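Just dropping this structure here.
Apart from one protein chain that is not included, each protein chain of the complex appears where it belongs.
We call the chains A and B, going by the order they appear; numbering starts again at 1 in every chain.
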Amino acid sequence: MVNRIFLIAVIAGIPLSVLGSLLHWPSLIMFAVYCLTIIALAGFMGRATESLAIVAGPRIGGLLNATFGNAVELIISIFALQAGLNGVVLASLTGSVIGNLLLVGGLSFLIGGLKYKRQEFNVYDARHNSGLLIFSIIVAFVIPEVFSMDMDEGKTLTFSVGISIILILLYLFALFFKLVTHRGVYKHKTDEAGEHEEPEWGAKKATLVLLLATIAVAYVSENLVHTFEEVGETLGWSELFIGIIIVAIVGNAAEHASAIVMAYKNKMNVAVEIAVGSTLQIAMFVAPLLVLLSLMFENNLTLVFTMPELISMVTAVFLTIILTNDGDTNWFEGATLLAAYFIMGIGFYLL
Amino acid sequence: MVNRIFLIAVIAGIPLSVLGSLLHWPSLIMFAVYCLTIIALAGFMGRATESLAIVAGPRIGGLLNATFGNAVELIISIFALQAGLNGVVLASLTGSVIGNLLLVGGLSFLIGGLKYKRQEFNVYDARHNSGLLIFSIIVAFVIPEVFSMDMDEGKTLTFSVGISIILILLYLFALFFKLVTHRGVYKHKTDEAGEHEEPEWGAKKATLVLLLATIAVAYVSENLVHTFEEVGETLGWSELFIGIIIVAIVGNAAEHASAIVMAYKNKMNVAVEIAVGSTLQIAMFVAPLLVLLSLMFENNLTLVFTMPELISMVTAVFLTIILTNDGDTNWFEGATLLAAYFIMGIGFYLL
Partner (left out) sequence: MVNRIFLIAVIAGIPLSVLGSLLHWPSLIMFAVYCLTIIALAGFMGRATESLAIVAGPRIGGLLNATFGNAVELIISIFALQAGLNGVVLASLTGSVIGNLLLVGGLSFLIGGLKYKRQEFNVYDARHNSGLLIFSIIVAFVIPEVFSMDMDEGKTLTFSVGISIILILLYLFALFFKLVTHRGVYKHKTDEAGEHEEPEWGAKKATLVLLLATIAVAYVSENLVHTFEEVGETLGWSELFIGIIIVAIVGNAAEHASAIVMAYKNKMNVAVEIAVGSTLQIAMFVAPLLVLLSLMFENNLTLVFTMPELISMVTAVFLTIILTNDGDTNWFEGATLLAAYFIMGIGFYLL
């Protein structure tokens, strides 16, 4: 039923997106077309990654989800960086962090929790991820903010580049740890659950769907970005609000879709891996990669967020850690994460 | 023995309070009379809530304690709000948060710990409460502080009202979670302990005592507030210090009494529920309710504390969470909480 609606939305949405952008249809209409198309495409991506996740196991599956979700954001950010819109880049990084932790995580816990009284996931993975969240957000993002107050621009950039190299190195070490030296060392009773399920699509078909949907999402997303200015003026939204809230919701639609599907199927390991793993990929890979790539452009990017952005990320990390560190979720924990997201959303709307 | 002294103090204290306030006796004498009367009344409230707690079970019992302790503070704050004393209202909210977490919690752990080597309580409740402490203090109080630096007064008020509505909604969801959807889901071996005890008073007598003592405490507390200015001048205390330290100690005397009694009886579930539950009621119900009620007055209340107030609450939350998250207390953890309270107390005295 939902799958059929999504198929129709994709079959109708992609040609409409191409046509509308060529014929310069009104921004507000195209904004709606783009959003719906992306959400429908995200549905396909969710099904494809779910099939691959069943084939490849929950951990690699979660990694796949996070990678394909953030490819879109990386592409958008590179275009924004090239245009010198550093503020929008930092805002969309912030939006991805709080969106993944609070909105994706919150919806997963809430919707999964409406079906199941208590959902468990691998507590070792949760603690491993908590350490990386503290490292990337609390250490690697807060330190340059505070130190840069006593530094000139050149030193701030040098510091950002140094931190970026360390972040990417530790991200690679984390993959090596998870996939090579400690693969299967930290097991949990829920890790077996659902692995006997049959995948909807085979590995080849799933990969093809995932690939095509990713390309289509990237194309539509880029068009979507160009409607933001006019939509912002029409609806009275600031660029900061669009960057942090709208880009995050639409740009992470793929994660939303698949995390919620996984939570609804009680595969909380994958759902949490998507929400937190995607955040870590943004903070430890996308953000530092953008800093390093910016060295090729005129406007260099430093890891110095605005205070509201930084405090939002920091408080989102503390809330996520305290709620996930027991390896157990319920609907109320989802509601708490969503309430925190609404508070930040109202704040950025009013700024 | 103690009960008899408390009975005498109440029988002597209430007429003396009425007489003294009518005849305008010296403030310092009345200050002592009011304080002793409230502490004695708190003793009765402790025994009454204890009786009700035995009848109703530890969780509802804890809730009852928190409600009757904070009714006094809500009434005092409404009077202060009406008089436009927003600074005193925020100070007394701060004082209630750090007083309940550090002073009530610290005394309970210390005195309970002098009798028992190791006291356990429901670790699921502790983690549930930790999530709400992070949500209410770290997210809902820190965010408006930081965002308001870039907002005008009107937007700060709008933001405070939005946060207040979200706080009250989540507080109601939390009650629904605890009492309806997840009642008894998170059990713990200590939950049965002491439930076979006989209540001192029946439900009717306990309710009557609780009601009368609450009314008397409210009457005496209000008189007490009017002595603060003169006492402050006489003893060299600032209004901030009186609001944060003195109002909290006397205003939370009921919680002190019953939490310590519970800890001494090794019913740590109730003791922790009083200390932390009362804090959460202040942060998630009393504070946002005061913001919403202030819309009816000339002086509107925003959720923007002073930095010393905010940092005191934030650090108190982190200390409480790290000490309670293992579901286990001892005398030294109580001493640590009290040491933190003394540091903040000295700080507010010197400010």
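The rule we apply is simple: a residue touches a chain if its C-beta (ideal position, glycine included) is under 8 Å from a C-beta of that chain, and two chains touch if they have at least 3 such contacts.
Since we're looking at a predicted model, the values are computed, not measured.
Chemist: Thinking of the whole complex, not just what is shown, which of B:F79, B:Y264 or B:F318 touches the missing chain?
Modeler: Residue touching the absent chain, from the options given: B:F318.
Chemist: Given that one chain is not shown, which residue among A:A12, A:A56, A:I75 or A:M151 touches it?
Modeler: A:M151
Chemist: Identify the residue among A:A12, A:I60, A:L114 or A:L170 that touches the chain left out of the display.
Modeler: A:L170
Chemist: For chain B, enumerate the residues touching the unshown chain of the complex.
Modeler: Listed in rising order, the touching residues are 117-118, 307-308, 311-312, 315-316, 318-319, 322-323, 326, 330-333, 335-336, 339-340, 342-344, 346-347, 350-351.
Chemist: Which parts of chain A are in contact with the chain that was left out?
Modeler: Given the touch definition above, chain A has residues 127-128, 130-132, 134-135, 138-140, 142-144, 146-147, 149-151, 155, 158-159, 162-163, 166, 169-170, 173-174, 177, 181-182, 185, 321 touching the missing chain.
Rule of thumb we're sticking to: only the chains that are shown with their structure count from here on.
Chemist: In whole angstrom, how far does the Cα centroid of chain A sit from the Cα centroid of chain B?
Modeler: 40
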